[in-house]
Every structure is written in C-alpha cells, then in structure tokens.
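Every protein chain except one is present and positioned as in the full complex.
As written, the chain order gives the labels A, B and C, with residue 1 at the start of each chain.
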C-alpha cells in the first residue's frame, strides 16, 4: 500500500453493471469537521449491488463505492476534537452532523446534510483512504483489544438488523419472532434478536443453505417457503395465534404480505427490506388487529451498545464473515458476494 | 316504559337494509357474571349502518343492534361484585372477560370470549334492557354528578378517537397532526388530541359543514381535499416536512394513501377507519422513512381516564351530540344519522 | 396423603418465633370465584421468616403460612371458567381480582381486595390444600410437559427478581448492572437480568459461598463488600462512571446507600429489598444526576412471560432449588432455609 504519494486504489462505479479498480487522488480535508481515514478493512453490502444494477439514482458514475469499514485516522480538520491521527476507528455507514433536528433525536439516517451519503453521493470506503465528514459524530473509537474484523459488522449490517428489525419489532423475552429472509441482514437480525431472549425465532427462506446457517446462528426452527405453505405452518406452530414480531428482510411484495398473514393481534411487522415496488396492505383484514408496521433506514445509533455486546461476548459478530480478499482482488470479492447461493458468502472482508 | 312485564321494545336488524322496532322478551341473567341493565340513553354508530348494509357477516338477522349507552343496573349474577341494582353505569362497546391473555394486556378488543359482541353476535343496547356479560369488567360506574348524556360518548366514539388515533398516533406537545375525515370519529380524535397540546391540528374532509365543525372543535386549520391538492397544501404548511401524526378516520384507500404522502420521517400513520378493501402501501417510498403504521379496534381501556377528563372539564364530550330522539322514534333517528350531510348530525341520543 | 377426609396437615404460625405442623380442616369454596387446590409442591420464602420474627403485623397467629406452590385443581366455584378439577396449576403469590383499577393496570400487588394475602391474611400453601380466591386471575395453567418443580420458582421469586429488579431497573443490552445481595432473590434477578444481555453483571455480597453461586449463575464479576471498598472497586471497574442499573436485594440502609454511590448519571436504582427502616437519600449529591429510584411489590404480571422462557430453556429455574423435603418434615425445611449460610440453601421444595 502506498501512503506517501497522493494516489490510491479505489473501486469506482462506472454506470449500470460497470465497476473498476482504478487509481484516484487521495482525499483531502475539505471542512474543519472532516477526517481522512486510512482504511484497514472494508466490505461489500447488498446496497452496493443495487447501485451496480443502476437502481440507486442518487449514486452517479465516477463514485467510489462502499459505506462500511474500519481504519486508522490519518488527519483531522481543525474542529475535530474526538479523534486524532493514529486512532483506530469504525466508520458508520450513516454520516451525522450531530446538530440538526433529526440528529438530535438520534435519527441520523435523516440528517439534513448527512445520512447515507458515503459511497452514494460522496466517495466511499472501498479504497485505501476515505474522507469522513462530521468525523466527531460519524466515527466511533475502537476499544483496545477488540477484534477489528468483527467490528466491520458494526458499520451497517448489525445495526440494521438490530434497529430496523429487533428494536422496531419490539422483540422481548418469551415472544415468538419470525424473520423472513435468511440473507446477511436477516441473519444480523437473528443474532441481535437473541439479546432479548425470545422464546422462539422462526427463520423463513427459500434457500436451504441459508436456513442451515440460520439454525447454526440460533433459529429455533426454519421453514422453506418454497412449497407456499409457510403461513399454514406458522399458524400451526403458534396455535393459530401468529407471531409477536415478523421481520421482513427481503424487500419484495410476497414476503411483506407473508408478514401480514402471520402477525398476531397486538404484534409488529418490522420492515428491513429495501423495496422497489408498492405492496398490498390488507387493511380489510388488519384494521382491527391492533398491529404496527414499522420502516426504518438504519440510524447506527446503537453502535455504542453493539460495541459493548461484542466486547462482552454477547454476540459473535465474526460469524457473519465468510471470505477474505485483498483490495487488489475486490472484483473477485464482488463476484463471490454476488453469487452467494453458490459461494455461500455472507459478508466478505477486503483489506488494502 | 314498562318494566314489570317481560316484554320490551327493541330495534332489530332484519337483514340487509331492513330493521324494525319490535317487541322482544326482556333479557335474563344467563351466567353468574352477567348483569341486566335498563338503558336510559343509547346512540347509533357508523358501524350500525355498516351492519344494515349487510357488510358485517358476523351480525345475523334477528339481532338487537347497538353497542353504546348508559343505564341503571337492574339485576346482577351471583359472581358480580363491582355493581349492584340501582347503580348508574356506562356500557363499554367492548365486552371483556378480564381473564384471558388479551384482557390482561388491556387488549379487551381481542378478548377471547368477548370483544365487540354487543349488537353484533349478542343482542345490543338499542332496546329498553340489555344483558351485559362479564359485567364487572365491561361496565363502568358513573360518578355522581356527571352529565350522563355526555357519558354516552365514552362507550365507543371517544375511546376510539383517543386510543386508535391519538394514543397510537403518539400525539405530543408541539407536534403537527393531520386528521383525515371530520365525521364523528374524526372529531372525537380532534377533541382528544387536544389533551396533548399539539402545535397544530389540520383537519381534512370533503364536506364544508364538517370542516366548519372541526374549526369550532379546535382544528387550527382545515383543508377541503375536493380539489386534489391536499398533499401539496400540507407540504407547504409544514415546510415540506410533513406531519408528525396522520390519523385516518375514513376507511378507504384514497384517504389512507393520502396519509402515506403526508407523514414526516419519524412520524406515525394511525388508522381508525374501518376498511373494506386493501390499500396500496408504497414501501418503495416509505421503507427508509422511519415511520410507523398502526391499526386498532378500540379496547376502551381508556374509559377511566376519559371519565376523569370529562369530570374535570378537560373535554366537552356533549359537543358531539346534535340530536335527541325517543326510542319510539329510533327509525327517524337512524334516518337523521344516516343523512348527516343534510342533517349535520354527529351523534344522536336515543332515550326509551 | 388423605384426601377423602376433611382434615389436612398444615404449617401454622403460632405467634413470634412459633410455628407447628398441625391438623386443620380442609378448606372449602366460599365464593363463586374460589378454587380449592391440592398442593403438590410448595416452598419457603424469606417473607415467611419475617412473619415468624413477628415483623409482619397483618399476619396473625393461627394462619397457615406459604404463598408459593404448584398443585392440582380439586374443586372450583360456579363462576370460575378458566380452570376445572384436574388442571395442573401454578399459584401466584399475589391474588388478583382482575377487576379493580390496579388489576386493570396489571398492578396486581395493589388489588383492592387481593394482593399479597395468601399465608398472610388468609391461609396459605404450606398445607395439603389451599383455597385460592379469584382463581381465574390468580392461578396459571402449567403447560403439558413442563417440569413442575422448576415452575414453583414462578410463584414469587423469579417474578420478584424480574419485575422489581430487572424490568424496573431497565436492564438492557450492553449495560452494566450491579446486584447487591446474592441471596435467592438477588440470584433470581441475576438469572432474569440475562434475558436482556447486559454487558456485565457485578454481584456484591458478604458471603463467599453466595458469590460463588453468583459466578455459576452468570455474574461477570463478584465483589465481597466486607472490606468496605465496594464503591471504590466499582468506580474503578466502570472508569469512574458507575453502573447503569443498581439492584438492591437486601433491604437495609447500608446496601441501599451503596446503590446511591454507584449509580451512573442517567441510571436506575431498583429496590427489591424489604426494608424495616428509613434510609438516607443523599439528594444533595443526586438531585442533578438524572437518576430514578423504583420500588415495587411483585405483581406477578410476568408469569406468562416467564412460563415461555422456562419452556424455551432461556432460563434454568431449577438452579435455585437446593433441597427437598416432605411436608411432614417442614420444620426441618425451615431450619435448613433459615440457616442458609451453613446449609447453602437457596430454595427448598416441600411435597405433601
């Protein structure tokens, strides 16, 4: 890795279905609240694949992708007080000014000048260096002795499963939880749901490999919904009552509507999935069922909590990591991650 | 009124579009937890009109309608301890056993042997007498000196507006609230929303009369949505942010979808409307907006609270009452209530 | 055991420091909501020892002691609908009418005609049979296949630790919790606190045996406070911040005041201990610390939740049970339980 020149390697979005690993100028401090971070580990998110399909209009060709990672602070702007060069830090996928109404309420996802901008409207983390705006409120110190590879999971995927799925879903001791979708984010919900000791977590997917992973990760039971009888099966398992929490972690109408059919009176449907289309909401059946439906873009407000759970071994975040690559081989990393059904990839670690 | 014979007058559902005022046997205690109540005041609900359209399959011809009212306890079963003959009481529209899992959580609407059964699956209150199962947990004592006419509004309409709209909608000091639908239940939400001092309540309807009523009842502003520009207007009023709480009090797809368009990030859509059809949920726009959608059949768990607010003049429940009839003229009362656009009827009081 | 006569064996409080196992008439149904339960397993509570010291004025000589246990329904009153003879049930230590304002809010401990009356103002469970008032809302069905011995812990001790300590104390993922007192109720708090995956539970006591038990039960660390340096030690362990939750499970001024010294800004002191004296509340130090202090008599409102956690193996309630006795030897059971420092007794099971 070359750190004493002004050039660095970076994975750049070149328009729908096109990406390349190229040389780019090393980023520089622009605002007094910026930090420059030397990336030590980054990863790929399902959202990066969405961008590459051309589904994310805000992300224009020429953008360095990536919104997750850990690294070492290289340089800080004059107004940065919480970090100094040499600090080992986690990058939040969401940039927070810490000042606006939304940030005050810990709704960092809706920060009026931040939110999800990394690897979207500004250059991201799949590079040797990245510029982080509002560093004081967008970076998190990594406590000494923490496994930094595990910490990469705290940039996005674990807070996403935890905040959008588990907290919004009000998972509680003794409750019955169904998680629809056993991909990385569904598994992140599965791992963090166990913080609250629900009586039973039922995992639903079409892929037997993923359902097996779910079993290993703590699911009490799994349902392959390929036969179209998932609703019936869950009704039977819950004595016709339904589940207290249904977590949608896929993002298509069929899976959301499955949640509508299995949620118990008084229950919650917590949506995590990124939806591209409207869904049918059967209010003619649900208007009198005392249910809640929640949506959320991850705020990463739980990163400090998650750090403590990792440090105290309440969760083994590394279980989500299946593959490792050098930045030079990031195209191969993308291929592996994109072909998860074959590669069984969950999260891949990429190191410059 | 004849109380020393075994015959009484009652309004009976005779199948779609048919009802008649007939003689029926006076009800008798069937279970040790029953009470017989002599009705002194009852009223008509929008749901009674739904039944008469044939829309409520659970309600069969021959049923005495009505699920609201106040009266005097006539007789109690051997296990009733909270009431005795002569007590002035309010009848909850929801019957609660007080024992099942749902009742323990104050979700009386889903009581496994109760819920909304009065004037639905058992005979109701539009009669001289009614049998109330689980009297101890389904009746409420009327404190001395309380205006009993106002109290009729506590059987259903005020708790409905309060629980399904205001509490589910998390109305709070300083917030902006939109209520879609200025009919009786929307106005009940408007009255009870003011318990929490929101900065602004915007009322939306197609009927100018109702919007004028809304202004008198405390709406800060009103929007006639006939011109199809309600969304635009609200966006302008809220500096493009949207409302913290959108309360749906109509029950059709168009009004629910209006709520989807005006809710602010972090806001709540609280559904009160009785829906007969599915609606389009635009998750492709809402998945990342951190919103909640709630549904609820009224539990009437707030009746004790509402009694206190009425007694302390925090709410003037009588403002919802526009007409008075004798039970003998109940068919005329129905005609008046059903033709609200002309009669300007909100709630009508019917007295045997 | 003799069930076809009208005489039974029972442990009777005979005034301060006096108790005896005697013959008493078998109880009979008095109210339509009563049940008669044949006790199969009961236990002794610290409160029983308080009564025997003469500290509980409401409990008069002649009273059959005991407020915990499981059994089989023998007979039910005419208004009991949730249970029938032959049902295996758990007895709540708190009797709930299910009707009064407090019961409606699940504050069964303050039921206006119930609350803690068993083995206090009415005859209790340390006998072959017991009469349970308000059976429908004071008994809980034991699901088939559940270990009934473990279930005895759900009558009082587990809900006490869970409700008064863990729920009131807002134990949460990643938090730091201190529990003062490693007796049975402190250990019950320790077991149930783990439902919420706190980062660290610190157990404090003077007895090394109990602290060793705490380690086995899941405490991350233990402090023997005999050296008077517990505050200093906790300050060091928490980088001078203090603990998020301090649970008081002893009931004397010194331990409560220890909690005052170790609670972090924004934290909670959750009192479980039964106090006989006032304590010093150092508001001159705490007025600006944003803390909460809570007290609570167990409501047993979490029994249904605890049943689910036991059934799904989220907690091993049997770990609290150290000794077994026949009812005929209950005096020996008392001696063992009362001399815990020597016998290492936690909870003892007594079977007729």
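One rule holds in what follows: contacts are C-beta pairs under 8 Å (C-beta built on N, C-alpha and C of every residue); 3 or more make two chains touch, one makes a residue touch a chain.
On a predicted model such as this, the values are computed, not experimentally measured, just so you know.
The hidden chain makes contact, of the residues C:6, C:20, C:209 or C:290, with C:290. Annotation: of C:36, C:91, C:107 or C:303, C:107 touches the absent chain (contact as defined above).
From the set C:62, C:85 or C:265, the residue in touch with the chain omitted from the display is C:265, counting the whole complex.
Residue positions on subunit B in contact with the hidden chain: 172-175, 194-197, 199-200, 220, 304-309, 311-312, 314-315, in rising order.
For subunit C, the residues touching the absent chain in the complete assembly are 102, 105, 107, 109-110, 251, 256, 265-266, 271, 273-284, 286-297, 299.
The missing chain lies against subunit A, touching residues 32-33, 77-79, 81-82, 97-99, 101, 103-106, 136-137, 301, 304.
FYI, only the chains that are shown with their structure count from here on.
Contact counts per chain pair peak at A-B. Rounded to whole angstrom units, the spacing between the C-alpha centres of subunit B and subunit C is 42. Between subunit A and subunit B the centroid-to-centroid distance comes to 42 Å (mean Cα coordinates, whole Å).
Contact with two or more other chains is made by residues 304 of subunit C.
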